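Excluded from the complex is one protein chain; the other protein chains are retained at their positions.
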Amino acid sequence: MTGVKRNLALAGVAAVALAGGAAHAKDIVLKMAVPDWPPTRIMQDLANEKYKAPSGNNVKLEADFIPWPNYYERLAASLTSGEKKYQMAVSDSQWLGAFVEGGYYMKINQFIDNDPEWQEIFNDLHPNLVAAYSTYPHKSENYYGFPQMPDVLIVYYRSDVFCHEDEQKAYMEKYGKKLPCTGEEMDDVDWDQVRSFGEFFMRKKGEMLAGAPADDDFFGIAYQAGKAYDFNIMQVNAFIWQHGADIWDETKAPQGQAEGVVNSPEAVKALEHYLSLLQYMPPVVKTGTMDIFKQDELFREGKIAYMIQWIGFGESTISPATSKVHDKVAFAQHPGLRGADGKIIRWANIGGQPFVLTTWNSDEITQESLAFCKWWLSPEIQTEFAKRGGQSGRRSVYERPDYVTFRPWNRTWAPALDWQKDVWHVPDFFELLVQSQEEYDKAITGQQDAKTTMDNIAAFQQRLLTEAGLIE
Amino acid sequence: MSTLVSPALPQAPRPAPRIALWMVLGAILGALVVMVGALFLLPPAVGWWVALAGCAGAAILAVAYAWERHNYGPLLVAPALALLFLLNIFPLMWSFGLSFFAFRANRLAPPRFVGLENYVGVLSDPVVWERLQTTALAVVLTVSLQMVVGFLLALLFEKQFPGRRYLLILVLTPMMLSFVAVGAFFRYYYEPTFGLLSQFVRIFTGQPFILLDTPAGAMAGIIFADAWMWSPFVMLLVLAGLVSVPKYLYEAAEIDRASWWRRFRTITFPYIRGLLLLALLFRTIEAFKLFDVVFLLTEGGPGTSTETIAVYVYRLAFQYFRTSQSAALAYIILFIVIVLTNLYLYFVNRRAREA
Partner (left out) sequence: MAAQRRPIGEAGWGRTLGAGIVAFVYFFPVLWIILTAFKTYSDALAIPPVWLFTPTLENFVQVFSRSYSAGAEAVATGFDRFFFNSIFIAGSSVLIALVVGTLAAYGFSRFPLRGNDTYLFIILTTRMMPAIVVIIPIFLMFQITGLAGTYLGIILLYAVFNLPFTIWMMKSFFDELSPDVEDAARMDGSSEVRLFFKICLPQVVAGIAATAVFGLILTWNEFLFALLLTGVETRTIPVAMAQTIGGDIGVRWGLLAAIETLFLIPVIVVVFVLQNHLLRGVTFGTIKR
């Protein structure tokens, strides 16, 4: 008994037997490391309002809100130092390998296998989300995480500009095609048309824009092209996959190579394609600092006609307090490459985060954590989360007829899940990421061409992954 | 304890010491036993405090021993050294040890002894040399700019004039800002669409001004922000030197009708030289660790043109989890800074001897 108690105390959990009728009801606190932003704030609110542990224990979720820009360092330091402070943590999907190999994230297969309710939940989650958020090695049958806030790239565009009569007429004259206006029309847009938007909507200060002189320079398009974190690779990957090329595929390890795959002619073409559209973006793109926040800010300030952005950023775009275009924005699918058959080939890199259990908890805590996860993924709570601005990965939730009414961008959610892929989950993920970001940044800022860039990346990955035993 | 060099002091006859050396040594030995015992037998959270109490006991006895013998030197220095050892030198030694092992903090494999392999690996890595060059360039540029600007500011504020105290506070404010705010706002100032710099240039050229798109521009942007923030530091130190110049020296110079330059070279400079060097020393050490501004302004870009060695150490340690390699690299940096410091101190001492 004392042994158990001491373990609990060491895990940072206060376990106090309550006097009275419920002889075994305990106060249990689940500490979770989370980034500080609305999806986790909503989760904390929901837990405070609605969570009742099925065990009868008095379980509280205590989220440690850590600012996003430093979230990774804080979590990494906590895990690797042996602090053992958190029972659960929100983790970017790419970090899975790095922290599973260290023995910090708990494998959850045994719990799923023995519990029909869990099997039902996993069968109900979109398989692309399970692959991205739960599996290590990537796409294997080893599960580690549950979706916290799933996220995909979609298109935000200015409905006032695209639907304006003058613009419609001028576009028709110039390109002999209708300028898309409704979301459905915009869904069916390929990169060539995106280029035409870029070209068409570049306006200098004072030139006419949607029936009035532009009060400042206006730009056609924007997507992420920043050096920090993963703020260019997420977009480059979409081009690579759509062009039929591939990144180094960890599911083919150790036979799969980097050299010859990563720098295949198609991949080089894909990067050239990505780079060729940068000229229609605001000048900050030339500095390699146009990250997801900067492009979002430019869009909300009304400088951009068409932007590719995470769906999770929608809330601030339609809020009058932070957006000058809050009533002039519409949403559509991520564009793709039109194939020979006229169909659009779409692939995009998935975003969002799973949350995981840590390995140092007592069985009781693990059971309580799992119960909490089950509650979080229950249809009612997922629906409530979506109503407050989150997204759900459960088919039974996002296929509800009223799901699309929760937020204007929800229309794009369900179809987009089908064309999501993820980057590497290997422990060496961060080294691969930083080097790719650097090389792409050199290309974005005009220091080297696409071929050199891809060759450099392939050579580096070949060397690193051979050292790591992932390429034979 | 016997290494003490105490100045000969004319003192009243001392009472005979009551605490003998063997008592102190015994207490230290006892404290060690208590420490080891406590750390092994008690739960860590309690054991540490018991061990600390043991240390404190031995320390108090040692202090009393020194006090009775008027050995003020060790007495005065001991608390500082103890604190430094506990929270600084010990961790430094830990990571020094680690630098001879192969260890990654995110792998389960235990540390494996590899001798000098990490050092060889780091020194033969062309990336490290590239980052060191970038850092050297940044350090030289930012520290010289800080010294010049700081010195000029100090000359401006040297004399008493109405409102000096308030204007001085304005100039001192930049170094009180947090890096987060400086990074975010300077990125905004440099930003081509909204940024103040670009807006200002645009009045004349009609074109947005993009500073950070070239390696040179990005470096200039970082240097400018860093020097802006830390020039006041140099100013304060120089000012402290300037106001300590005895007035009669200037009066004598006045009588001799010495030129401004001569007066400065022969009177003012000798007084501020020490502090100027101190400022140079501290700013160089800090500039070698240039990190926050780089990370927030350019994240090392465009490409890798502004990535400093501190950013690289950070990546090695916290992103790549090449834990022991990062320790090795850190010790190489430490070595470089120590060499630089020695050079400075050598010059300081030589000038002091000449004077």
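Order of writing sets the chain letters: A and B. Residues in each chain are counted from 1.
Just so we're on the same page, contacts are C-beta pairs under 8 Å (C-beta built on N, C-alpha and C of every residue); 3 or more make two chains touch, one makes a residue touch a chain.
Being a predicted model, the structure only gives us computed values, none of them experimental.
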> Which one touches the absent chain: B:Tyr119, B:Phe179 or B:Phe264?
Replying inline: B:Phe179
> Looking at the whole complex, which of A:Pro38, A:Pro408 or A:Gly446 touches the chain that is not displayed?
Replying inline: A:Pro38
> Touching the left-out chain: which of B:Ala20, B:Val148 or B:Leu196?
Replying inline: B:Leu196
> Tell me, which residues in subunit B touch the chain that this view leaves out?
Replying inline: 3-7, 9-10, 12, 44-45, 48-49, 70-77, 79-81, 83-84, 86-92, 94-95, 105, 153, 156-165, 167-181, 184-186, 188-189, 193-194, 196, 199, 228, 233, 236, 240, 243-248, 250, 274-275, 278, 282, 285, 288-289, 291-292, 310, 313-314, 317-318, 323, 326-327, 330, 333-334, 337-338, 341, 345
> Which subunit A residues would touch the chain omitted from the figure, given the whole complex?
Replying inline: 35-38, 41-42, 45, 64-65, 67-70, 73-74, 77, 80-83, 215-216, 293-294, 296-297, 301, 312-313, 315-316, 319, 321-322, 324, 388-389
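Heads up, the rule we're going with is that only the chains that are shown with their structure count from here on.
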> Using mean CA coordinates as chain centres, what's the subunit A-subunit B distance in Å?
Replying inline: 40
> Given the complex with subunit B, which residues does subunit A contribute to the contact?
Replying inline: 73, 76-77, 79-81, 98-99, 101-104, 216-217, 226-228, 282-284, 286-289, 294, 298, 301, 303, 427-428, 430-431, 434, 438, 441-442, 444-448
> Which part of subunit B faces subunit A closely enough to touch in the complex?
Replying inline: 105-108, 187, 191-194, 208, 210-213, 218, 298-304, 315, 318-321
